[in-house]
Each structure stands twice: as C-alpha cells, then as structure tokens.
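All protein chains of the complex are present and in place, except for one that has been dropped.
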Amino acid sequence: MAKPRIKVPKMAKVGEIVEIKSMISHKMESGRRKDKKTGKVIPRKIINALKVTFNGKLVFSASLHPSVSANPYFAFDFKVPGSGDMVFEWTEDGGKVITAKKSLKAA
Amino acid sequence: MKLSGIATVFCSFVGLAGLMIQPALAGDKDKMMMLVKYEISDGPAIKAINKSLTGKPGDPKKGEDLMANRKKGNCFACHMISSLAAKAKDNPKKYADMGEIGPPLDGVAGRYTEGELRMMLVDSHKVFPDTIMPSFYRNTGFTRIKGKFKGKTVLKAQEVEDILSLLKTFK
Partner (left out) sequence: MTPISGIKMMKKMIKLTVGVLLLAGFSTSAVLAADGKSEAVKPAAEFGLDEIWSGYHFAKKETQALQDDDFDNPGNLWLEEGAALWSKVDGDAKKSCQSCHNDASKSMKGVATRYPVYYAPRKKLINIEQRINLCRTEQMKAKPWKWKSKQLLAMAVYVNNQSKGMPVNIRITAENKPFWEKGKAFYYKRRGQLDMSCAHCHEKYYGKHIRSNVLSQGHINGFPTYRLKWQKPGSVHRRFKGCNKQVRAKPYGLGSDEYNNLELYVKWRGNGLPVETPAVRN
C-alpha cells in the first residue's frame, strides 16, 4: 500500500512563490525490526527517493533512509515559472516507482 | 487496619498456595520471591522501617542509576531533584525532564527520618493509602499483574538500600 497525496495550487501567478506539499502512505519498514513470532528480521522496505519535476525539469529531490518515519511528508516552496505539469516520483526499495501528477495554470 | 508490628511475612507457603490455584504456573520461573522480613514502627511523622533490609550499607552511586532507570526506580518520572537535574546538560537521557507528579526530593532527608524514607520506598501504600507511588518492595495484593512480574518486587532489597543511601544525602 502506497497511496500518494500531493497539493499543488491549480492557479498561480508567474513568479509567485507557492507551497507544494506531498505525503505518501507507506510503512517505511526499516529492516531493523524483528517478527515477534519467528524472531526473524523483517526485510527493509522503504521509499528511498523522491524526485519532483516541473515540465520535465528537476525542481526537488530527496534521498530517504531507514530512520524516516512512516508516511513520509515533504513540503517545499516553488517559484512558478509558468503553466505546466508537476510530477512526483517516489522510488521504493526493489525499484517500484509510484507517481502522481498535478497541473498548474499560471496567469 | 492496623499495620504496625510485624509486617506480613511472605514465605514459600504463599507461593505454593498460588501454584495450587493456578497449576499453569507450576512450570515457569514466576515463583514468589522470598522477601526480607521487616518491622514497622512509628516514626516522628509517619510509620517507619528503622532497620536496614539487608544489613549491608547502600551504594549511593548505584542508587542514582536505579533512580534514573526507567525499569527500576524510575524516580525521576515523578520527582525533581535539583542537584541531579543539573547534570542534564551532560546526560539528558538520564537526567533531563524530571517529572512533577510527586514532591521534589530536595531536602527530603530533612523532612523524614531514614526509617520513614525506607517505609515509603518499601510500601508507600501503607502510609499514604491513595498515593500514585508504586510499592517498590511488595509482591502481593496486586490486580491482574502481568505474568513476568508475578511474585516479584519492582526493586530488590539491596536496591532499596542503594536508593535510600542517596536519599539520605538530600538534606
């Protein structure tokens, strides 16, 4: 289960600074916990990277490590260059990529 | 209920009776711990246990660790001690954020005698029936105690003396 949520304003002025928010529901299994019944280590499974692009251009990126809590949340300020699509890509251990997209109209 | 005089003696007989009621327990390690006998007398303010539980002097250094230890005395959870709180900047995990549930222990040895302090550590409920403070050296009379704590006390007799040896210095 990894459901993304992003908040990008639908409309903004060119040059305006807006706040972008993102959250993805994810357990962020650290790889350090043990199964209480079997005593075996539960394999690590975390979101290890977030990449955000606007019209294909990288605007934000982060590497995540096992100490990041469940449901990682990122917010950043963004100076609107014009209209376009903002695409979020979260990469999970194992290589699975989860994406979310929102369009922004600039006036 | 009059509690002065000789306190309840917890002997293996009690343990056996418990085992007979709950045969499931027979195999595990949760036997009733044998407690040291102690005598309760009247102190100046409250009841007191004047004689050391072990006859061996306490170690105040160990006492300090036990007071901080969250699985042992955990005294700092509720009590503030200014002289020890001052160490928080070097060791916050051990000394920071002392609680405010019980009275500060600064000067506690001036307010109570050693015997009274021992009484409070051993079984505070005998002197303050409504208190939130646990009885650190009692192993009967509990409701739904969790298996691994059955028949055991929070602190061992010598641990009580260790903490007491430090409390005595808070004048």
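Residue numbering begins at 1 within each chain, and the chains themselves are lettered A and B in the order written.
In the analysis below, contacts are C-beta pairs under 8 Å (C-beta built on N, C-alpha and C of every residue); 3 or more make two chains touch, one makes a residue touch a chain.
As the structure is a prediction and not an experimental result, all values here were calculated from the model.
Colleague: Given that one chain is not shown, which residue among B:I40, B:L53, B:M67 or B:M98 touches it?
Modeller: Missing-chain contact among the listed residues: B:M98.
Colleague: Write the list of subunit A residues that the hidden chain touches.
Modeller: 1, 3, 5, 7, 21, 23, 25, 27-28, 69-71, 73
Colleague: Can you name the residues of subunit B that touch the chain not displayed here?
Modeller: Touch set of subunit B with respect to the missing chain: 70, 76-78, 96-101, 125, 132, 134-135, 142-147, 149, 152, 154.
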